[in-house]
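Just dropping this structure here.
Every protein chain of the complex appears in place save one, which is left out.
We call the chains A, B and C, going by the order they appear; numbering starts again at 1 in every chain.
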Amino acid sequence: MDDKLTLTINGISVRGKKGQTVLEVCRENSIKVPTLCFHPKMPPYGGCRLCIVEIQNMRGLPPSCTTPATDGMNISTHTDRLFKIRRTVLELLLAYGDHNCLMCEKNSECELQNLVYEHGIDTVRYKTNFVPKPLDDSSSMIVRDPNKCVLCGRCVRGCLSVQVNGVIDIAARGSDSFITTFNGGLLNDSNCAFCGECVASCPTGALTQKQSRFKGRPWELKKVQTTCTYCGVGCQLELNVKDNEVVKVTTDPELGGPNQGSLCVKGRFGNDFINHPDRLKVPLVKKNGHLQESTWDEALKIVADKMGSIKKTSGPDSLAFFSSARTTNEENYLVSKFARAVIGTNNVDHCARL
Amino acid sequence: MTNSIEELENSDVILLTGSNTREMHPVISSFIKRGVVSGKTKLIVADPRRIDLVDFAEIWLRQKPGSDVAWLNGLMHVIIKEGLYAKKYVEERTEDFEALKKAVSTYTPERVEEISGIPAADIIAAARLYAAAPAAAIAYAMGITQHINGTDAVKSVANLSMLCGNIGIESGGVNPLRGQNNVQGACDMGALPNVLTAYQSVTLPEVREKFAKYWGVSSLPEKPGLTIVETIDAAAKGQIKGLFIVGENPMISDPDLHHVEEGLRKLDFLVVQDIFLTETAKLADVVLPAACFAEKEGTFSNTERRVQRVRKAVDAPGEAKADWEIMGEIASRMGYKNMKYASAEAIFDEMAKVTPSYAGMTYARLDDGGLQWPCPTADHPGTKFLHKEKFVRGKGKFHAIEWIPPAEPTDSEYPLILITGRVLYQYHTGTMTRRSEGLNGCAPECFVEINPVDAQKLGIANGEMVKVSSRRGNLTAKAVVGEMTDVGAIFIPFHYFEAAANNLTIAALDPQAKIPEYKVCAVKVEKTK
Amino acid sequence: MEPAIRIQPGKDRQVLVCRGTGCESQKAKVIFDNLEKELEKAGLSGSVETKYTGCHGFCQQGPTIMVMPAGTFYCNVTPDDVAEIVQTDLKGGQPVERLLFLDPKTKDRVLTFRDMRYFNPQRRIVLRNCGFINPEDIEDYIAVGGYDGAKKALSMTQQQVIDNMKASGLRGRGGAGFPTGMKWEFANRSVADQKYIICNADEGDPGAFMDRAVLEGDPHSVLEGLIIGGYAIGATKSYIYVRAEYPMAYERAIIAIDQAKKKGYLGKNIFGSSHDFEIKVKLGAGAFVCGEETALIASIEGKRGMPMPRPPFPAVKGVFGKPTNINNVETLANIPVVMTKGGEWFASVGTEKSKGTKVFALAGKITYSGLVEVPMGTPLREIIEEVGGGILNKRKFKAAQTGGPSGGCIPAAHFDVPMDYENLTQLGAIMGSGGLIVTDETTCMVDMAKFFLTFTQKESCGKCVPCRLGTKKMLEILTDVTKGKATLEDLDQLVALAEDVKNGSLCGLGQTAPNPVLSTVRYFRDEYEAHILKKECPARVCVRLIKFQVNPDKCKKCGQCASACPVEAITWKKKEAALIDSEKCIKCRSCILACRYNSID
Partner (left out) sequence: MKEKLQEIFSHHHGTRDALIPVLQDIQGEFGYLSPDAMDAAARFCRMSPVEVYGVATFYAQFKFDPVGRNIIMVCQGTACHVMGGARILEEVASQLQVEPGQTTTDGRFTLETVACIGACALAPAMFVNKDTHGRMKPEKVAEILNGTGN
């Protein structure tokens, strides 16, 4: 069966596939439709009303993120009418929140900020009696600022639909709605597993990583893709580096790998050990029953000499090697090679069983 | 894993046992949970603890610790008796079915209930649910393996999977979930006493010859070496004199720590190469500072056999160096010239030449999402799931397995069963996680999970300090009274050096895999005065 | 207009006691008990049957009772009146004159409901049985031809049933007015292993109560409508979603379902056919937005009642992801009649595009509030002046508000408008579910708009930004207007924002929430401007803008204000203008409401 569709978008004929939404077709054809509550990992929500489009013979202004593309559709994505409503939506969000980009960790990575700029908003028409709410600063990993929340529900869908952790949801309704934990408590008192999916999915500064606050602006960070050092899943993540220091961990579905853009608490928040002052920096050698700082030259000489002499006097099988399930393949290969080729023993193992 | 992580989201049934997946492999648990909430997957959890995933389970089998072979045989008993197994698959693709049939014939649901404590009706229900699924996956972890009959249990799991035709199909299979980032890789690379890379046996002359040629030596040792626990024993007996430890911390991770310490102290020479001064490193004669994963290049192989790149993001602190650089320098100093490498990539390329399942891999190819072995040639796309058309060995072999009881039964002096394991916020011996502010803050101290019935009997209230003792040692920790563990069992995480659970554990080993029985030993609990 | 009701064998008369909410709250039960006692005493138990019914519709004069078959209609009955009714009427054969309805125009007592001006212009299809049958007895319903429509439908093909419905021209009475036959056809075309039909009884418009009256007074007609619709679309499962505020409707629906099950009208192989059909009742939990179809579905599924954008439409993907058809109570109550009398017959009632009748909940500043059912196209004036008896206290008609929070108003200039979908839409009001609130010169239209916006703002689910925050901002502006703090620029902003909320919102709630504002600005801009420019509330409702001073030029010196004042803040002597002591005044507006001459500023 042919699953190709032909649609007209903004007067231009484009191709799509059956099963795609209007938004997906737009994106594949490089037509930029603004979105806020949309997230590619999550079921569409249709709440922010920014991705609305006009479709011939269709009532109202359907959101492109939920509307299935059908053959022959005639779609307009950037009419004056749409622009006017999008602007109103953005201004309302600005009017009922505390969006101060200068003091926001998310500055330059904020989707709301970008949308406001793209819509040429330099002043907010609406004066409101917005009353700020207190921050939830209880956790050592995540800061929640309800005043920057746009209720797009992405954190909730990340928690409920992607991670299926069930920690947060939207409570109450209407303009009283807010993101909550069970019974409205602090995040740290909740059943949160701190996977950080919510933080990663938040388009604004409402959810940010605490440890990395004030450690570097987005444009100062160099991102290096690597594989997580914790469990056997092998999540792909990005170490965010500033001045030779890992200040933050992020991930992205685009990185590939088994985790599809998710992480757990250890992968996302557990890499501060890298910079820990306890890290070993120089070789230590036991002298008079105490370990003392030494040089590579001295330490390696002792190791080579001592192993050589044990091999000589007691035979290769009196030496043994514990390799590690935490070092790389290359290094495990080398430990095996070392034991077998250099020493001549099969006494090599690692903690696979422990 | 025979199959891939993402396939779990589409399994019709997942039998999950001996894995607290939500804490140990949170990312994998999300795939499972998504499958369940979407209505696609029915989950069967077999676990002595009421782990979080029980909330998502259709059926929860709460077995007594150490009874896995029995209930697995029980499931197969029902499946065979009711004719629910994959007859065509069994006939065409497996062998020794009759032996299995005979072995499980005595494991009636009633007898299994007696051994495992699982109600007979639940055994039957679980068997029917599992057998009816077009694609059923089994996922397990150390809860299955860390027993004196761990190998038997693993074989039983494989028996069950084959019986219903689930090996070699998408979203099915037998899927051990690896606990550490590169256990898979360390095994693949031959950091094992009996095999070289890709499980090429040291006992085969042609294998030794091949490696000797590539490594530029005249011969390689043919006698399988000692495992970790055997090494410690041998050290204690004075047979091992020198030990080189790379990034391991047996002073917390190994069973019966008093015995471990005794062995290590008896050594003539101990080298520890690590990123922190671990409990083990403190006993060393020489400690070599290593670079951590963020400071070097290389590859890890994950639990689904996916080989992925590790990349350098920052410089190592001080004079610390990558392990591979250190090993190379020592080898040079010992007169061996074939371990000088310009880069990690050069090592990988050499390894790939002697490793059939990695032969088609290069760093360049790995850059795009990694590759799953076997990947034998440069144009091979990698392997999503194993045994697709036929088993690697030809026919799938059924093993007739009999259940044996745990090594150390409870008695009047030590009346409770100790289960050890992990918690979400800590990792293994805590070397890294206990130095992470956020993680350690969430789980800063050891605890003892105890059922309210036992707690009341012992006069213990939630949050009180208790002393737990076994024949080998003791520890003191806070009691957490709750329904997580069943009556008669307690649980203690092993991450904490100040209350090291392995003070208590027994070094009883599985005779085949040499795995210690971490999941069952006899202990007593008392209120501290 | 009255059905051929069933009377117990051997009895020749029947006393129908209204147990609608209005009468029930005024001791209808005591009246009923007294009636039985008195009949016993008078030895009439053998010949007179007593019966509880649903709402008679004439709530203003409740409690009401009717003696059938004569049709004698007694108003404002108290428990003490019962003995006299038994003795004089039932035993003596003479009506109790003083309890008969007094026609305000002719000043005559009217003997039967058939002759009452309130009932006369009405044409009852939906309410055909309400007030005449015992809603808790299926036999009563069967006696008036109940379930004949269902039997007939089951003997036809699905397409024939749908075609009949299309021929009737019946449009959804929930508000949007979508043709029911077409809706069924869509659901019928969806292929699935399970389909659902849902009765939307979440009557959310605060001012409408016809769905409640039907479910309470004639629940089987709704069940029958569901059976017919279920058969037509191929649904075997059904829900009635009733709002929690209607406990009696809930209970009666449950009783009706039990009785229908016992009869074999529900369950497996209904009416001996091969069709299965079951109905469950779900109680809402207090959310107006759940009247919206997709929100209602979410609510049935146990979720937050937040709407989903359409498509997919419920007819394709509804409750539990299955094709679902939703009809409201009034629509469903029409359906048995459409079946028995035929689509063509039904189409003969009403106007060209709006067929059948419409039930209006007549309330507000009207003499006789209650439920009235008139043919589509009946002029507003006739409903208010003939049926409703005109404006309360002979004040001046200002506007009629229809469609509740989603609707708008019809000003006096359009008093003769025929009430049908098209005309109302054109005026910027909507048919909605049939709430018809009458206002007079003491109603402030800004306050009215603010009232509705307060409601929608509170009931907004919060999912989409225009509705969540746009209505909030609109309410802030309206509040400023009523306080005299707004400017003309604010008014412009209000209108501009209203347009964006209307066009930009996700669901019907947000899309229609600005209607009360747009409509009142359209017809009563002068009132807005008076608030803004003169800091005056012409209707003297907005307390912050009222001086609470007697205007001596207008004062007729009658003293009504002084006697209405609850705190004795008004001094008045005969032939003198009254004086309000501002120290004592609590600004309760009792004086303003009491003054017939609008002489308090």
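Methods note: contacts are C-beta pairs under 8 Å (C-beta built on N, C-alpha and C of every residue); 3 or more make two chains touch, one makes a residue touch a chain.
These numbers were taken from a predicted model, which means no experiment stands behind them.
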Omitted-chain contact residue, chosen from A:Ile170, A:Leu263 or A:Val348
A:Ile170
Which of these touches the unseen chain: C:Lys365, C:Lys473, C:Lys502 or C:Arg540?
C:Lys365
Please identify which residue in C:Glu301, C:Glu344 or C:Asp581 touches the non-displayed chain.
C:Glu301
Would you mind spotting which of C:Gly54, C:Pro135 or C:Gly404 touches the chain that isn't drawn?
C:Gly404
Which one, C:Val86, C:Ala260 or C:Ile437, makes contact with the chain that was left out?
C:Ile437
Those residues of subunit A which, in the complete complex, touch the missing chain:
160, 165-173, 180-184, 190-191
Applying the definition given at the start, please give the residues of subunit C touching the unseen chain.
21-22, 24-26, 59-60, 62, 203-209, 212-213, 244-246, 282-288, 299-306, 320, 361, 363-365, 369-370, 401, 404, 435, 437, 439, 443, 448, 451-452, 455, 459, 461, 566, 588-590, 593
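By our rule, only the chains that are shown with their structure count from here on.
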What is the distance in Å between the mean C-alpha positions of subunit B and subunit C?
68
CA centroid of subunit A to CA centroid of subunit B, Å
28
Where does subunit B touch two or more other chains at once, residue-wise?
none
Which subunit C residues reach two or more other chains?
none
For subunit C, which residues count as touching subunit A in their complex?
287, 289, 304, 308-312, 457-466, 468-473, 476, 493, 497, 500, 503-506, 511
Subunit A residues touching subunit B in their complex are 140-141, 161-165, 193-195, 210-211, 222, 224-236, 239, 241, 244-246, 255-260, 262-267, 269-274, 276, 278-286, 291, 296, 299-304, 306-308, 310, 314, 316-342, 344-354
In the complex formed with subunit C, which residues of subunit A make contact?
45-49, 52, 60-63, 66-68, 81, 84-85, 88-89, 92-93, 95-96, 125-126, 128-129, 150-151, 153, 170, 172-177
